[in-house]
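A single protein chain has been omitted from the complex, and every remaining protein chain is retained in its original position.
What follows is subunit A.
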Amino acid sequence: MRGVVIPISMVPGNSVIHRISPLPKLLLAGCVLVLSFSTRNPAILGALIVLGMVMVSVANIWKPFLRVMAILFPILLTLITLQSIAPAFPRPWTPIVSMGPFTIYQEGIYSGVTMVERATSMTIFALAAIMTTHPSDLFASLQKIGMPYVLNFILTMTLQLIPILQKEFTTVLSAQKSRGLKGTGFAAVLPSMVPVFVGAIERVQQLSISLESRAFGSSGAKTSYRSVKVSWVDYLLMLLTTFGTCGLLYWIITDPSLDWSRTLIFAPWLAITLFTLATIGFLIFVIIAIRVVLRA
């Protein structure tokens, strides 16, 4: 049964990014994570985002990528709203404008914008890595870099169970509809929970017996069917990534002029516009989400 698709899963393709072994991709995603948390410079974070978008373009995964971002970005926008009025920044704060009980601070806008950039850059690289890698290869790679077998297995199982539970949910909903119960809206979802979860528990029990019957958990050495091939190109890429990251980190740490929090001044109109747009964007998202849930 197709039809139910996990939003974050592999998008088949044959781009350069698809063909690179998962290890350099995972490393790059990790490096970007480190980098984006070590700087608040909007230009560097912006550059990372652009680089990430180049990767998305090369891999040709814009559509699924934007689908995930459409959910994520409005949530991220709350950062701007909240940060502007309560910055996570050492005082003193410089007020830009006051609107009733709220004051928008310069540091707040700066902090909000950089946080959104930070989260976006991390997400882009992580998504690009996940969307261009077959899940099995991804797990094989994780295992290769030392993730415990059982933990890896739990992750694989979880990914498998999501579509199965969705399918079971649909079945239960249709069954209830056919007995004249309400088939849509939140009122229909609640009574379906019990049968779906009881079914899930039964499934897990049966599965554990099944797995045990196939020697799962037996003592002795295990082997792994899926293996990731790492070529010299991959090693080169990993080397480049590591060096690039180290270089950037060195620059970030040693160059104090990269802190633009006091120099990048937001004009009052820009601050208000950003604040309003972020708030409206988030509210629209919330309204759409509620409507979708109620109609489901």
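Note that a residue touches a chain if its C-beta (ideal position, glycine included) is under 8 Å from a C-beta of that chain, and two chains touch if they have at least 3 such contacts; residues count from 1.
One rule holds in what follows: contacts and distances are computed from a predicted model.
Think of the chain that is not pictured: of "Sulfate adenylyltransferase subunit 2", "Sulfur carrier protein", "RNA polymerase ECF family sigma subunit" or "Cobalt ABC transporter ATPase", UniProt labels it "Cobalt ABC transporter ATPase".
Within the set A:G30, A:G46, A:P64 or A:P135, the residue that contacts the chain not displayed is A:P135. For the chain missing from the display, the contacting residue among A:F73, A:F89 or A:F216 is A:F216, taking the whole complex into account. Only one of the listed residues, A:A88, A:M157 or A:C246, touches the absent chain: A:M157. Residues 1-2, 134-136, 156-157, 160, 163-164, 202-203, 206-218, 220-227 of subunit A touch the missing chain (whole complex, contact as defined above).
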